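Note that this complex is displayed minus one protein chain, with the remaining chains in position.
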Amino acid sequence: MPQGSDNSKRLSELRMKHGRPPASPSEPTAERTETLREAQPRFRGLESGHRACQGCGEALAARLVMESAGPDVMVANATGCLEVFTTPWPQSAWRVPWIHSLFENSAAVASGMESAMKAKGKNTKVLSFGGDGGTYDIGFQALSGMLERHHNVLYVTYDNEAYMNTGIQRSSSTPHAATTTTSPAGKERMGKRHLKKDLLSIIAAHHIPYAASASVAYPADLQRKVRYAMGVEGPTFLVIHSPCPLGWRHDSALTIEVARRAVQCGLFPLVELDRGALTNIMPIREPRPVSDYLELQGRFSHLFNKKDYRAQEELDHLQALADHNIEIYGLRGEGVDPVDTTGMSHVKRGGPLAGRN
Amino acid sequence: MREALEGSQAIARAVALAKPDVVAAYPITPQTHIVENISKLVADGNLHTEFVSVESEFSAASVVLGAAAAGARAYTASASQGVMLMSEVMFNIAGLRVPLVMTIANRAVGGPLSIWNDQSDSMAVRDSGWIQLHCISNQEAVDTTLQAFRIAQETDLPVAVCMDGFVLTHTMEVIDLPDQETVDAFLPEFEFARALDPAAPKSMGTLVDPNYFPEVRHSHHAAMGKALAKIEEIDAEFEKVTGRASGGLLTVEGPKKAKVGIIGMGSVVGTMMAGREHYKKEIGDARIIKLRSYRPFPAKALRDAVKGLDKLVVIDRAISPGLGGVLGTEVSAVLSTLTKAPKVYNYALGLGGRDIPETTYRDLLQTIEDKDAPRFAVLDADLDKLPPEDR
Partner (left out) sequence: MIEYRIHGRGGQGSVAAAYLLAAAAFEAGFTCQAFPAFGAERRGAPVMAFVRIDEKPITLRSQVREPDYLIVQDDTLLLDPNLASGLKPGGAMLVNSRKPADAFAANFGGRIVTFAATDLANKIIGRPIPNTALLAAFLALSEHVPQDALAAALKGRFKGAVLEKNLDLIAEAAKAVEAGAWKETADA
């Protein structure tokens, strides 16, 4: 991108090409003949060549987010996998302005960036990215502050349910009974003792304009939620379930299938909240038992040890958690979905499953 | 018992031997294997402790503060950014004179982000009022950890045991772990006279106005001074029961008639010792001083250790931008009272984990032969990597 005086012209070009509204009435609107390619806005805000593991759910989620967010954004990114694998000096995979400060402060840094935009009368959207560690735990205070002050920031958390970048240690987002390196299963423990923190309820209590959960297994749904949030003036929040083949111990070809089963069994409900009130859910037509989801992942393998009476107890507990989600969010959908644009009820994507059967 | 162990694994076992009541854990590279190994011991029933997985280092330090204040033996570990995040709490713990132990797995403080070893994290908190001990090897780190629990409760001061991240934490070597009986005999039950106790209620951390504050700080400084003798005494006791000393306040090696000395802290001193063996015939035989106790600073012992030297190379594993070296500046200050102090050459090496090769011994001695040798430099910086205006 050329330096110097032509930045604003280039920015207008990019905005027209990728569907963002013009910045001011005097800016020309698009007059273009679209190629098929251009008709599908796919802005490569996150470029390929980064160093993520094979099958990384977070890399996929970030790419989908950036495609929908478009070029007129700036990103504050917490320490974690995404930050580390996208910016090995002297290279960067980001095609948008991007800053990494610390682990606990991306929401606070984003608040500052947004304040600068307000002060200068610009409307470049600020995005704040963090993993579950940087959001549920160490960055929680900064996030709450940002939401309370009503900054116009879209906060996206890539939830791979542990501190993956430092070697798979538990976070408060780690599901109950999952093995991590700091909540290992053993003679006196069955993995993480505590429940997965219900972050969305806490976000709901901040009564922000929009909050939602999404999953890499439902990319169209994810991108719709991003585009919606981008158009909201005020704080918005998105938590994206992002399987980690290394940390969850599943075949790297199964990332999407694992994510899909999490949604289909009720352990990761896809919901939307407007000022704290539930306004939309993705229905589960045929709920799967939680074991269908858990059995794909090595981090739950101790729950399938028939010789251990505790294993069945924990399976029952997790099933109860899933059933509870289905009930309180009203996730049961009856019959075939007339608007089943993703064809989930009928199509099995990706061919036969690699690895476990 | 002698075993081949990864450094972090050995530290976890040492901590378990000390039977802590409360362990607070927040992961940060390169300390992660320590807390992971401790949680494995807990999960398998080999260590019974309250293992608290906190949500940030700020809370890790706060949890151990609360635990120790309430009369429990408490431990945590951190590095780099984590030490910086908990630094406010570290000043608080020391200022309140609460005894506890922390491992600092030395790692560079960003920005920019670095996960590799230098000592800028422990340097950044040198004024917090903690006792700070540095270890040259994993054996020393294990032994010093065990001693630290006793030093802490006998001085009412928190102790940071510093070990170079990756270089020690992720290195497997032969380590002799004492058995439980030996440790039980060496380390008595945790005692803290001022612990929070309904039977003898005390208020801790009150507001202190200018009528009393200088006295508080003076007594802290005096306690650190008294800790010098304690550190030596406890090392001597440890040597009695295990046959191994950790170096007390500092150790000195090399020919009595040496004119050149090299001083440093941590694993780099081991590399200097190896370099000395390899290159002494070629370039000369220097005195090697290993500084173990950084706070309290052993001023008298250092002045004795440099007797007869014309030149002293001080290796820094951190810098203070705009001043130069940190250890080097302090050594110069402490030696300034000598009538014939050696000329100090202060060089920062291995910042952000750059490898320090065996040839460094030879290169250092060669550098200071030049009468125009710089008195401070980041010696291994390759200025060709920088544009001319940044050199």
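Chains here go by letter, A and B, matching the order in which they are written, and residues are numbered from 1 within each.
The rule is simple: contacts are C-beta pairs under 8 Å (C-beta built on N, C-alpha and C of every residue); 3 or more make two chains touch, one makes a residue touch a chain.
Bear in mind the structure is a predicted one, so any value in this text is a computation, not a measurement.
Engineer: Given the contact definition stated above, which residue among B:P27, B:P158, B:G248 or B:G270 touches the chain not shown here?
Structural biologist: If we include the chain that is not displayed, B:G270 is the one touching it.
Engineer: Of B:Y26, B:F166 or B:F238, which sits in contact with the chain we cannot see?
Structural biologist: Only one of B:Y26, B:F166 or B:F238 touches the chain omitted from view, namely B:F166.
Engineer: Which of these, B:E282, B:D355 or B:E369, touches the one chain of the complex that we don't see?
Structural biologist: Of the listed residues, the one touching the omitted chain is B:D355.
Engineer: Which residue, A:L46, A:L60, A:V84 or A:A162, contacts the hidden chain when the whole complex is considered?
Structural biologist: Within the whole complex, the residue contacting the unshown chain is A:V84.
Engineer: On subunit B, what residues meet the omitted chain?
Structural biologist: 2-4, 6, 30, 115-116, 136-137, 164, 166-167, 170-174, 267-268, 270-271, 273-275, 355-358
Engineer: Touching the missing chain, which residues of subunit A?
Structural biologist: Touch set of subunit A with respect to the missing chain: 51-54, 84-85, 88, 165, 246, 252.
The rule is simple: only the chains that are shown with their structure count from here on.
Engineer: In whole angstrom, how far does the Cα centroid of subunit A sit from the Cα centroid of subunit B?
Structural biologist: Once rounded, the distance between the two centres reads 40 Å.
Engineer: Touching residues of subunit B toward subunit A in the complex: what are they?
Structural biologist: By the definition above, subunit B touches subunit A via 25-29, 32-33, 35-36, 39-40, 42-45, 53, 55-57, 81, 85, 110-113.
Engineer: For the complex, which residues does subunit A have touching subunit B?
Structural biologist: So the residues of subunit A touching subunit B come out as 79, 83-84, 89, 100-104, 136-138, 140, 163, 166-167, 169-172, 181-189.
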